[in-house]
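All protein chains but one are shown in place.
Chain naming follows the written order as A, B and C, and within any one chain the residues start at number 1.
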Amino acid sequence: MIQIFTTGGTIDKHYFDANSEFEVVDSLLPTLLQEANISDGYELTGLMRKDSLEMDDQDRAIIRDAVQACEAERVLITHGTDTMPQTANALAGIDGKTIVLTGAMQPARMRHSDAVFNLGFAWAALKLLPAGVYLAMNGEVFAAGQVRKNLAQQRFESTSS
Amino acid sequence: MIQIFTTGGTIDKHYFDANSEFEVVDSLLPTLLQEANISDGYELTGLMRKDSLEMDDQDRAIIRDAVQACEAERVLITHGTDTMPQTANALAGIDGKTIVLTGAMQPARMRHSDAVFNLGFAWAALKLLPAGVYLAMNGEVFAAGQVRKNLAQQRFESTSS
Amino acid sequence: MIQIFTTGGTIDKHYFDANSEFEVVDSLLPTLLQEANISDGYELTGLMRKDSLEMDDQDRAIIRDAVQACEAERVLITHGTDTMPQTANALAGIDGKTIVLTGAMQPARMRHSDAVFNLGFAWAALKLLPAGVYLAMNGEVFAAGQVRKNLAQQRFESTSS
Partner (left out) sequence: MIQIFTTGGTIDKHYFDANSEFEVVDSLLPTLLQEANISDGYELTGLMRKDSLEMDDQDRAIIRDAVQACEAERVLITHGTDTMPQTANALAGIDGKTIVLTGAMQPARMRHSDAVFNLGFAWAALKLLPAGVYLAMNGEVFAAGQVRKNLAQQRFESTSS
């Protein structure tokens, strides 16, 4: 069984004409997984709906508690990209679980988005990697603590050298 | 020959991760028309890239001048929805041209959007209607001066009764 | 009230892995109209699910009877493109109704298709044209009896000159 926790971020943003803004809405993940012919074997829980720039220590404590409390050994977390590395750090030291964070640079509801590829990529990382905390973005797997977002280049990169 | 003027609005908005905002970008109309097997018979000119809430009298004067100056007798204007009726009013009294304004509640770059339907709908209105100024939105044609946007219901409606 | 009759054709084809073939399935029109913010004001009836090359005189009699029997004065027919002109001819002489045939060169279920544009285009033609039988395809309106499909160029063209 895979446990999915959604926390918001660009991946689940939708456009609202009434205020001309993008806001986080219901996760599209169940729909995207169904299109990939995956209809069971996972549980999805929405923890919060935040742009990751608005996340604070309390939010990260909620995520950490939820990950620790769940029975699943494999946990996927969708998350805004801006502070994804910080949340990964905040999950360090949880034993016996493979934890993968992913998200998207473009909302899954756009015609062209990295969301579905990232979801597929993260899904495989979740199934194949040993216990630990990882980021799965732009076709690369990063260990927590060794990754940063390069805002100018719009991609994640390793901080180890 | 059909003249298309783009002015911005939701229809041409795109999401930018760097600032977590939607902004008006290059019009998708040539791509959308090509998908509809329409590759010639029109000219497209970008006049501005504005959210229609930011449009003022000067912008409307620019649009009016452009419509009057162009040779085409059939003019399509893509425009933000919030002040589309005002711009339609500002075009009143131009002789001998069929002028149709359209736009979208959801960006054309979204997976699900009213943009392509509205474009097709406006295209037919442009070809079939006599000279005058019209709004073509949510499957209805409205004469300029007789239409308002109902923000709560997210649709346009007639003000005549 | 608008009456929609679906008869099959490319517009409603879907891919089936089991037999590696495209087949006509449930019409996507209600979904497409909803995306265009049109959720009422029409009724949809499925008459048949045929590739239009397989349509015969009996099928056309069924369509004609349905059009004549319905109460609506505005009738939209989705149809395969190959014999759309023949079916339009078979509808000649029905009094007091505006009848518009449309379809698509690419299934509506494809990422890139002319289906939604054609639907919007046909919708406006239906609302604006006087009684008669018309084809609405590739951004042009054709009167029944004056149109043919140019298979090589993949578009419809007028037979009048």
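One rule holds for everything that comes next: a contact is a pair of C-beta atoms (placed from the backbone, for glycine too) under 8 Å apart; a residue touches a chain by one contact, two chains touch by 3 or more.
The structure displayed is predicted, hence computed values, not measured ones.
Contacts of the undrawn chain with the visible chains, over the full complex, involve A, C. Listed residues A:1, A:18 or A:36: the one in touch with the omitted chain is A:36. Taking the complete complex into account, A:105 is the one of A:11, A:55 or A:105 that touches the chain left out. Interface residues of subunit A facing the missing partner chain: 32-33, 35-38, 41, 105, 112-114, 116-125, 127-129, 136, 138-141, 154-155.
Taking the whole complex into account, subunit C touches the unshown chain at residues 10, 13, 15, 17-18, 20-22, 51, 53, 81-82, 105-107, 109-112, 151, 154.
Everything that follows uses one rule, which is that only the chains that are shown with their structure count from here on.
If each chain is drawn as a node and touching chains are joined, the picture is a simple open line.
The pair of chains sharing the greatest count of C-beta contacts is B-C. Its C-alpha atoms superposed on subunit C, subunit A is turned by 180 degrees; the angle is given in steps of 5. Here the CA centre of subunit A is 37 Å from the CA centre of subunit B. Distance from the subunit A centre to the subunit C centre is 44 Å, each centre being the mean of its Cα atoms. Centre to centre, using the average C-alpha position, subunit B and subunit C are separated by 26 Å. In subunit A, the residues touching two or more other chains are 111.
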